[in-house]
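Of the protein chains in this complex, one is absent; all others appear in place.
Order of writing sets the chain letters: A and B. Residues in each chain are counted from 1.
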Amino acid sequence: MILWIENLGRIGLSFCQSVGVSGLFLSRTVFRKPRLIRLFPLVIEQIYAVGVLSMVIIVLSGLFIGMVLALQGYNILERFGAVEQLGQLVALSVVRELGPVIGGLLFAGRAGSSLTAEIGLMQVTEQLTSMEMMAVDPLWRVISPRFWAGVISMPVLIAIFCMVAMFGSYLVGVEWLGVDAGQFWSNMQASVNFRIDVVNGLIKGLVFGIVVTWIAVYQGYYAVPTAAGIGRATTKTVVYGSLAILGLDFILTSVMLGGW
Amino acid sequence: MLNKRFIEILVGMFMLAGIIALFVLAFKVSGLNMYSSKGSYHVSAIFDNIGDLKVRAPVTIAGVRVGEVSDIGINATTFKATVGFRVDKNQDKLPADTTAKILTAGIIGANYIELIPGYDEVNLKDGDVIIDTQPAIILENLISQMIYKIGGDKKESN
Partner (left out) sequence: MLPAIFYEIIKNFLYYNNLTLMIIDEVFKLIFGQDFIQMTDNFVEISDLYFTRNDHWIFRDISLCIPRGKIVAIMGPSGSGKTTLLRLISAQLYPRRGQVLVNGTDIHSLNQTDLYKIRNSMGMLFQSGALFTNIDVFENVAFPLRERTKLPEDIIRSVVLMQLEAVGLRGARDLMPSELSGGMARRVALARALVLNPQLMMYDEPFTGQDPITMGVLVKLIRSLNDNLGLTSIIVSHDVAETMSIADYVYVIADTRIIGEGTPEQVLNDKSPMVAQFIHGLADGPVAFHYPANKYQEDLQL
């Protein structure tokens, strides 16, 4: 029993410690002397690696999720004779929840894991140390552009995801199943509010982007410098990132529904 | 290793795609349209009960949308609801004795405001208040009234 409590305490302490270390790490990454002219091209390069290369998976999954939602929604709404509400159903579920959450999970799997592996490998092969020996701060040169690229890319990816999902549901609902296009769009427009639904969805995306990228660069930077260590760090990025997204989604949703 | 210029172009296209997506979400999906203070004027109306009326609900004349609700508040002394709404600048010939009504789209649809123009020579202008209004019809009140009436009828017949 005592042992059990002791273990619990140790886990709690190490958790607090890692939160503290990663928080310090984040603040040291973000609050740098602004050398924007130098940072900008580096961020562009990383947006390519983090954002543009994630486009394919985001567009494809957005398309399929929109199509599936339309199909499922149509089947259920048909029982109530309310198929003209299909647009509203798909739009609200995609813009409010599915877009940010699924987009975030895909981002953690695609971009987060590759960020962790890349930084971890740079750590193992002493590239970060040698950079430090050349009097170039790796936090500034390596971590900071990747962090900003992730933060910028995520809302963009989620906006694209939502748009493609709407297009997919339009294809299935209107072109295939024959819902009236006018009703599809006008019901959607009547129920979706830009400020409450779209902006809040993108805020969720921004928060997920910050958290996932933070976890990814932290895990990479502090990866145990062995092959197994990098493997574990990559796994941790995906697991912690996904859990953080789902947990934060609940918190953010409750805050947003609570009249925010 | 890709050409630097190529990467920059791709990133630019990526950001552009994001902005386009945002516009699509704003205008196609959420039907955002700008009733900015420039192209419209602000009128308010005082209601006994506004039911389920929400900010951004449509304001119509004869079923045609001419504006939207911009703010909802309550008067602290009279305990009546004050609803402010913006009306399109083109509709500047509304008589001052126009009345406002809160209606429901369909049986369970959303509430909206219908303006019924009067016959006054003077026109409504920015900042005017409409006092002659008809409150929202609350389904529960209607049902309870009906039950009361039916009960009363029965008593009388007894």
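Just so we're on the same page, contacts are C-beta pairs under 8 Å (C-beta built on N, C-alpha and C of every residue); 3 or more make two chains touch, one makes a residue touch a chain.
These numbers were taken from a predicted model, which means no experiment stands behind them.
When the missing chain is restored to the complex, the residue among A:84, A:97, A:137 or A:180 that touches it is A:137.
Within the full complex, the residue among A:129, A:235 or A:254 touching the omitted chain is A:129.
The missing chain lies against chain A, touching residues 121-122, 125-127, 129-137, 141.
To be clear about the criterion, only the chains that are shown with their structure count from here on.
A straight line joining the Cα centres of chain A and chain B is 35 Å long. Residues 2, 4, 7-8, 10-11, 14-15, 17-18, 20-22, 24-26, 28-32, 56, 110 of chain B are the ones that touch chain A when the two sit in their complex.
Chain A contributes residues 44-45, 47-48, 51-52, 55, 91, 95, 153, 155-157, 159-160, 162-163, 166, 185-186, 188-190, 192-194, 197-198, 202 to its touches with chain B in the complex.
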